[in-house]
Structures are given as C-alpha cells and as structure tokens.
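The complex appears here without one of its protein chains, the remainder shown in place.
Order of writing sets the chain letters: A, B and C. Residues in each chain are counted from 1.
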Amino acid sequence: MDELIDILKNLHADVDYEKCTALIDDKILDSFDLITMIADIHEKFDVIIPADEIIAQNFNSAKSIYSLIERLLDDEE
Amino acid sequence: MKKYFAAVICIAAAFVFCSCAVGEAAGSSKNTGVQNGGYYFESGAGKIYINEEADTVLARLGEPSGGTYEAVSCAFEGKEIFYYYDGFTIQTYKKNGKKYIYTINLEDDTVKTAEGIKLGDSLTTVTDKYGTHYALSGDTYAYVKDNMKLTFIIQNDRVMSIKYWLITD
Amino acid sequence: MKRRTKTAAAAVLMIAFTFLVLFLFQALLVPKYMSGVREGALIQEYYRETTKHDVIFIGDCEVYENISPVTLWEEYGITSYIRGSAQQLVWQSYYLLEETLKYEKPDVVVFNVLSMKYNEPQNEAYNRMTLDGMKWSSSKAQSVKVSMTGDENFASYVFPLLRFHSRWSELTKEDFRYMFSRDTVSHNGYLMQVGTKPVTTMPKTEILDNYSFGENAWQYLEKITDICRENGIKLVLMKAPTIYPVWYEQWEKQIEEYADKNDLLYYNFLETMDEAGIDLTTDTYDAGLHLNVEGAEKLSKYFGKILVQECGLSDNRKDEALSEVWREKICAYEAEKEQKYRESEQSGNNQKG
Partner (left out) sequence: MLFTSLEFILFILGVFVLYYIVPKRFQWKLLLIANVFFYACAGIGGMVFMGVTIVTSYAATVCMDRLQKKADNCIQSQKGIWTKEERKAYKKQVKKRKRNILLDCLFINIGILAILKYTNFAIANINGIAAAFTGNGVLAYTDFVLPLGISFYTFQTMGYVIDVYRGKAEAERNIFKMALFVSFFPQLIQGPISRFGELKETLYKEHNFVFKNVLFGVERILWGYFKKLVIADRILVAVNTIIGQPSEYYGFYVFLGMIFYAVELYADFTGGIDITIGIAQVLGINLTENFERPYFSKSIAEYWRRWHITMGAWFRDYIYYPMSASVPVMKLSTFTRKHFGEAVGRRLPVYLVMFTVWFATGIWHGASWNFIVWGLLNCTVILISQECRPLYEKFHAKFPKLKDKCGYKCFQIIRTILLMSVLRLLDCYRNVPMTFCMFSTMFTRFNIGSVLGGGLLTLGITVYDYAVVGLGVMLLFMVSMLQRKGSVRERLYEKSVVVQYFAVLFLLVAIIIFGAYGIGYDANQFIYNQF
C-alpha cells in the first residue's frame, strides 16, 4: 500500500491520501496524473490496468486504487 | 423563473414589431445572377453580354430600326420585350423592376459572332472556332459557358440559326 | 360513460379539431385569384353552372380571352362554356374534357391547338392554376400525375396547405374575405379584358430545330379525338387570331393533315381575320397576344355562324328556362363591361385594367 502512496505523493505531495476519497471527482488528479500514475503502477506492480477499469470509483481514493491492483494481480493467477 | 418568461416575451413582441415594420419598407431584394460572363456578341456599339442590365445596352444601341414587340404571356406578368435591330434581335426579361438581356438572335449574315461565325458557315468552321465540346440535341449544337449558352442550328452543313441564351435552371 | 369510450370520444374530438384547424389555415393561405391574377379562378367556376351547354371550349388563354359565350347566346342562342386556364397543356385539356363528360354531354367540343407546341410539363405555377380548381376525381388525379414538374409531389395537390403554407407572409385582406366563398370572375369561362394596345410591329419568326409536335402532345390529341368520337361529340379544332406565340406554317400543315385524316373541322382564324372583321389595331389589349372584349365579340359572332351551319346547333333562345338563366348572365356581362370601360377612361391610358 505504501508503495502506492509514494507514487501518489510523487504526483501531488500536499494531498492526504489516507482520508481523501474524491481524488477524481474533486479534480485533484487530472488526466496527466492519471497516465503517469498508471505507468508507475505498471512498473512497480507489473500489472496492466485495462482501459475499461479506468472509472471514477476505482481511482477516487488510495484504498480503491489498491484494491483494484490486488484484484488485477490475483486475477492474473 | 417567471421573470425569465416576462423578459423573453416582451423581447419577442418588440422583435416581431420592428421586423414587420422594417419588412414593409425594405421588401426583399434578391441579388441577380452572375453578370458579364460567357460568350458575348459584338455589335457596332460594343460588347453585349447575356444577363447584362438591358437599359445601358439599349441606350448604346439607340432606337431599334425594326421596332419593338412586347409579349406578356398568359397570366404570367413577366414581360418579354423583343428589340428588332438590323441583323439581330435582343430579347429582355424583367426581374424586380429591372430589364436584363435574355437572348440575342442573329437574323441574317450581315452580322457575326465575336469569334467570326455567321449564318451559312459550315460545321467545321464552327468547330474550328469553338471546339467540339458542344452538347448536341437534334440539329442544335450548344456551347455552354458560365450561365449562358450559344446555340447553332446546323442543317445539311449550313448554319441556319445563331442564338445566345441565358440558362434558366 | 365507460372510461374506454370516454377516451375514444376525446381522441376523435381532438383529431377532428386538428383537421378543422388545418382546414381553416388551408382555406386562408390558398391563393384566391380574385384580383391581380384572376386566371386561377376560372376552372372552379364551372361547377356553379346549373344548365347544360351545347358547346364546350377547352384550351389555354387563346380560348378564355378570345371567345365570349354571352355573345354566342345573344346572337345564335348557343349555350357554351369555356373550360380554359393559363397555359393549359394538351393532357390537362383531355382530362378536363373527360371530367366534364361526367357532368354533361355537349354536342360540340372546341379545342385550341396552340398548346400542341408543349410536349412536357412547363411551369409549376400554371399547373397549380389549372389543377387546383378541379374537383377531386380520377381525371384530376391522372392529370396531376402527368402534369407534375420535377420538384412537385402529389401530396401537395391533395393538401394544398403543404404547397401554399409559405404565403403566410403575403396575406392580404382578399385572403380573409374570400376564405369560404369566391366571386365569379368570368362569364361562362370568358375573362373580359378592356382597352386597346395596337400591334405596331409583327413579332419575327425564329428558325426552330424541329418543327414536329412531340409524341406526348400527339398522344393526348388522339385521346381527345377518340373520347369525342366514342361519345358522339363533334370535335372542332381552332387557332385563335393572335400573333404571339408565333404559329409556324409547319405546325399549321401538321394540324390540317391531322384534321383531314380524322375528318375534323379546323379553323385557323389568323387566316380569316378580315372576314371576321378583326383588326389588330383596335381589337387587342396587349398588341396581338389576346383580343379585347370587342375582338372577342367579333370572333364569337363569326365562329357562331360557322358552328350553327357546320354543327347544326339549335337556337335555344326559345327555351324559357334557359333564357331566364342567360338573362342574368347578360346583365352581369354588360355590368362588368360598363365598369371596365369607366375604369379604363379614368386611368386615362388604354393599359390593361
């Protein structure tokens, strides 16, 4: 989980990712951040986030992003 | 919300009122077709183009020697007027109060087209001057250019009629 | 009332009301032809006639402006009606005749041959004036189908509102006054014109590419001939004494041949103008295109004599009922003539009314 946090910190250091649950809805993460974040996740977790998973609920909070990554990882097995 | 409707309705009323008032005064003036295009006929008094404003041309040509003939067909109010000059006839049509050249018809071989064709010439002399991109229907050879056409009726290799027309779609 | 029938009734009421509203708008927006262009009102007036007619004229402005049925009645007791309209084409004449025969059986039908020069539909405005006046029948449907120019469609004849809806910005008092009733503008189809405009120069004839009439025109002339023969009607062809549009001798020859072949009477009044006493310096109101009222009366007197001799028409002036009806027509005729003369005096010059 903390690997994910420092990817997010890398984008916007000033955001409290623990509690914030509207990263997309409040436009904290814009399209630039989204792509860079997906690239970092791919690098660090070696998982490809398919296009149709890129929806607001999955990316609104750090927790939801992490659960997405986990789901994709065990889906791989 | 109510105020929106009130505002819009009074704008609408004002809009309608002023447009109708303006309507009475201005009436609608349509812009006429392309002027001074296509083949032209050259009389002693200079070039004459199809669909050109007739008054200037008629003033230049003066009183037609063969007189004029005004034809009002049936109920249609559009007056067609024929001006019989020696050697050629000009027909005008009326649109929004102004007269325009509708056709020029060469009556005898004392007059030529600007390119030098006169009644009695052969088909080959015509095609030498105008080329072969004519449209043929019956014995009529039609050369279309801009919004007019030049027609030759050629029977047993002699030009029987030469006429400039405005093309009306 | 059960709920179902209540809604059904409401539905019917609403649909009926919609058609009523649309019908009212149509009555308002359709051109009335009461002033200005009166030619559009000619066709529909035929249905107001109450008596039979021995002679029916069909054709374009060369019949409805050059023949006067009232004169034919006064001189020879001939009862006639002109079913003419502006630039009436041959097939329109045929279908008009076909429709007329549903109402009555004339002894003689006179057809003016100038319209033979048109082989295809010409002008949407003239089509409307000829066809809109007709009552709906199989003849009208056929005539519409055959007369339509490129961008016309049948629905705009069934519902004229679809065609004339854009006249909302040109409405005048006349449109409101004549929404439901129309005045009679003609005298048994004759459209009176007063005033004189002498012929100063004759229009020149131009060389045409092809002088023979078109297939389509011939086909419908034959249909007119056949329908007259089937109904025992004597068909007479005529060419009015007008000098424009120019009548070529090649055309004249073709008509004469056709008349001989089908043994029809054919009279070209251009050739017999002096016999009829017609002088184009006084008897025309537009330099030779159409005769004025004096010219029309002269031509009618001349033609009436021929019709009586050649077609054996009887003199109906003895018939009391007919005389009564025609007496009214004569005073209407004289009244309009009177009024038009006064108007032309007032306007000083001899221009058209």
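Just so we're on the same page, a contact is a pair of C-beta atoms (placed from the backbone, for glycine too) under 8 Å apart; a residue touches a chain by one contact, two chains touch by 3 or more.
The structure presented is a predicted model; accordingly, all values stated were derived computationally and were not measured.
Touch with the chain omitted from the figure is made, among A:Leu8, A:Ile38 or A:Ala62, by A:Ile38. Contact with the undisplayed chain is limited, among C:Glu104, C:Glu120 or C:Glu170, to C:Glu170. One chain is missing from the display, and on chain C it is touched by residues 10, 14, 17-18, 21-22, 25, 29, 31, 36-37, 124-125, 151-153, 155-156, 161-170. The set of chain A residues touching the chain not shown comprises 30-36, 38-40, 42-43, 48-52, 54, 76-77.
By definition in this document, only the chains that are shown with their structure count from here on.
The distance from the centre of chain B to the centre of chain C, with each centre set as the mean of the Cα atoms, comes to 31 Å. Work out the mean CA point of chain A and of chain C, and you get 86 Å between them. Listing the residues of chain B that touch chain C in their complex gives 23, 66-77, 82, 84, 89, 105, 107, 137-140, 153, 160-161, 163. Of all residues in chain C, only 37-40, 60-61, 86-87, 123, 125-126, 129, 169, 200-204, 206-210, 244-245, 286-287, 289 touch chain B in the complex they form.
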